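Structure record follows, encoded as structure tokens.
Apart from one protein chain that is not included, each protein chain of the complex appears where it belongs.
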Amino acid sequence: MWRKIRTRGCVSDSMNDIDEIVKGIYLKEPRAIGRAISIIEDGDQRAGAILKQINAKSIQDSTIVGITGPIGTGKSTIINQLIAHYRTQGGRVGIVAIDPSSPVSGGALLGDRIRMMRHAMDKDVVIRSMATRGKQGGLCASAAAAVRIMICSGCNPVIIETVGVGQAEIDVVGLADITVLVLAPGAGDEIQVMKAGIIEIADIVVVNKAECPGADSLIMELENVLHQRNCAVCRVIAREAYGIENLATAIGKIDRERRKSGQFTGKRKQIRETEIIDCAIEMMRDEIRSRLQECPGNYTGDPRAIARKLIDDICVTELDMLKRKRPEVFS
Amino acid sequence: MNEHPAFVEWKERVLKKTLERFPERQKEFKTDSGLPAERLALPETPDEKYLSKIGFPGQYPFTRGVQPTMYRGRLWTMRQYAGFSSAEESNKRYRYLLEQGTTGLSVAFDLPTQIGYDSDHKLSRGEVGRVGAAIDTFDDMEALFNGIPLDKVSTSMTINSPAAILLAMYVVAAEKQGLKPAQLGGTVQNDILKEYIARGTYIFPPHPSIRLMTDIIEWCSREMPQFNTVSVSGYHIREAGSTAVQEIAFAFANACTYVEAAVSAGLNVDVFAPHMTFFFNASSDFLEEIAKFRAARRLWAKLMKERFRAKDPGAQKLRFHTQTAGYSLTAQQVDNNIVRVTLQALAAVLGGTQSLHTNSRDEAITLPTEDSVRTALRTQQIIAYESGVCNTVDPFAGSYCIENMTDRMEQEISALIGRIDAAGGMIAAIESGFVQRQIEDSSYAYQKQIESGERVVIGLNKYQESEEVSPPVFQINKFTEENQIMKLANIRAKRDNQRVRKALARLEDVARGKENVMPYIIEAVRCYTTLGEICDVLRSVFGVYEEAKGY
Partner (left out) sequence: MDIQRCRGRVLIGKPGLDGHDRGAKIIARSLRDDGFEVIYTGIRRTPEEIALTAIQEDVDAVGLSVLSGAHNELFPEVLRALHQAKGGDIPVIGGGIIPREDIQHLKELGMYEIFTTGTPVQTILNTFREATERYRQKKHKIP
């Protein structure tokens, strides 16, 4: 009665051919998009081949929105509502949802997806859950590549969601054109949030659960702190979609203004810089670690001097190798 | 002690009244050796602590039991949860159970029914009749109780989100037997909050669900005064992995939410609270479970008296049904489960339960066969008639161990309830994920203990057998889904669809307003509107709940 559905363990080979994958990205195929992101995330050698083929123009045309904030402020609800809003306007939305990897096991519970399952059947909502994978900055550099891949597949905007705890908050600013900080009354010590750096660099601050007691005083405090910076404060009741259109409008307004003034291009340059530096550091990290471990003397003395020496050694080695390969360049 | 004024007062005020209403089951209660078994064992000289904390059964704070004579007056109801395939097949099992000596019915519905889908719905595929009876219309309900006099048998229905609809069907089925709602005794579980944290058969979001709940409570307080309108459940919370403390604390926090809602809706706590019952788990730690039940009784009485100002002792009494712990049963060496269930059932009895379900030995693998459910029932009967524990009320009272444990449990439970209060109440605690995390953490810790061997489970991580013989698996009727679908098509063709449409339109209006929905649901049910059709209307008005907290 049952026909065999598939053979246990067979692999569809086309999904491992880079050209097929890139073609698939532009054709909006979920499998290709997902596979491309994995290849980059896992540090597969073929990552470079994919990234090379990514169209620069479409990247410029799309907007990257970072959404961060403490746990319990309702970020997921807001994102769900924003997705719905952009979809009613016919847009195709990408979401990169980032959760921390366990420093002990290296694993992660990627718990944002479950809150977005209502979009599971919508082909124009592209979601990828990513773990930080122990990257120093708390935010994976591969997130930037994932964003670009989503943009290539037609997503605009792409939302990056992170839990705003510590470093990750600041880092999302490094990846996004526009950063939205979500707060809510009673969801954490607001004074602490005020002290943390993110308040100084967020582009929009949302006060969610605006119907709850404490919301008004929170908004007043925020306006005090933010009025010099001309940073918008949006009142939202995410559960009822109240204020979402307003928020989307505010995002759109900042986007237009920045593109006009050239600030957008400047920020993109910064983002690119951040990504390249992150990548460089990651590439160097293992090399530095292994050289460090080679010499027991490295564990005493001034760390800065040791670091300087290690870097110089690496450069010398590279230079030596280059001299040997291309002696004519150095004669 | 016999001359102590407190004791004399109890005998005059409380005991005498009960004995007049129903005398004890026997003239005398004797031990095996012929010695008298005393009704209530008491300390020589009761101190203040004894009187305030332990007291007398049937009297505040009810630590020793909610009735003065407990099982000497009436045994607990032996109520085995059952249901599978179609209403007709479940009916056969109910009749078998009643023949074998159960004293109450407990209906299991299948998942589509519990989640408000008809058997022909896309999401019902493969699920029809699997974990309970498939009920689509009142026709099925009639078949479910065919030949069972509903004024003589009390029926407990494990149904939550669509409880109003099943209750309506029950009322109409009883009507067909010539009975009025006021003659019917039983329970609907109707406990929506635990669905969000432990059981998963929710439909609507919390606030409209509570409105439906209070509609049932209000309607029944007028029309069905013998019916219990809520069975606040700790059982499933425990099954989801919580500790004993969390089981009671979260159940009580849910209960407080319901009481608050009912009071806000204008109901009198002394009128509806006597119809609130509870449903707990009887797990393997024998002594802790007994202490748990006693602590729960005392704490609930205090909560009702102090927080909700209930004056009627009926509103302060914690009456509960118990089920032995499903999660403790193993798929390996299933006969061991009979022993586990026996100990758990005994703990429930020594803990003073009003009603009891004992699991069958093969329940980690399959629905119970007639054979295995009979053994489960005999377990209760042997405890009741052969063990002698029913001859004395609350025999463990005064044991240093049990009284210390009872005090400790009360403290811990109270503290956890305090944390829920501080978090803004149960609904807020659920929305923030606090409750779910507590349960998940306990569940994970428990599993880790089993994996490490710290917690021994015989046959599972100690004294395992290499060659396992599988017990026979109970097969549901594989044509159930097909048959239900055909039946539905038939009913839809034959019924007065005009009347159905009207009834649904009326219901929608009422659901959007503030009027009690029960009469309108009853009308819809009478003209063979299906469960799914009614729920769809309610879904369109109330919306649906989406699981928001994964981890």
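As written, the chain order gives the labels A and B, with residue 1 at the start of each chain.
As a working rule, contacts are C-beta pairs under 8 Å (C-beta built on N, C-alpha and C of every residue); 3 or more make two chains touch, one makes a residue touch a chain.
None of the values given here were measured: they were computed from a predicted structure.
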Using the touch definition given at the top, which of the shown chains does the missing chain touch? A, B
Option from B:Asn268, B:Gln447 or B:Ser540 whose C-beta touches the chain left out: B:Gln447
Among B:Ser52, B:Gln411 or B:Ser470, the residue in touch with the chain that has been omitted: B:Ser470
One chain is left out of this view; which of A:Ile33, A:Val147 or A:Ile199 touches it in the full complex? A:Ile33
Note that subunit B touches the absent chain at residues 111-112, 114-115, 117, 123-127, 130-131, 195, 199-201, 239-241, 327, 330-332, 364-367, 440, 443-444, 447, 451, 460-461, 470, 473, 476, 547, 550-551
Could you pull out which residues of subunit A are in touch with the chain that's been left out? 2, 4-12, 15-16, 30-31, 33-35, 37-39, 41-44, 46, 101-102, 104-111, 113-114, 117, 120-121, 126-129, 131, 133-134, 142, 282
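In the analysis below, only the chains that are shown with their structure count from here on.
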Taking the mean of the C-alpha atoms as each chain's centre, how many Å separate subunit A from subunit B? 48
Note which residues of subunit A are touching subunit B in the complex, please. 72, 76-77, 109, 111, 113-115, 117-118
List of subunit B residues in touch with subunit A within their complex: 432, 546-551
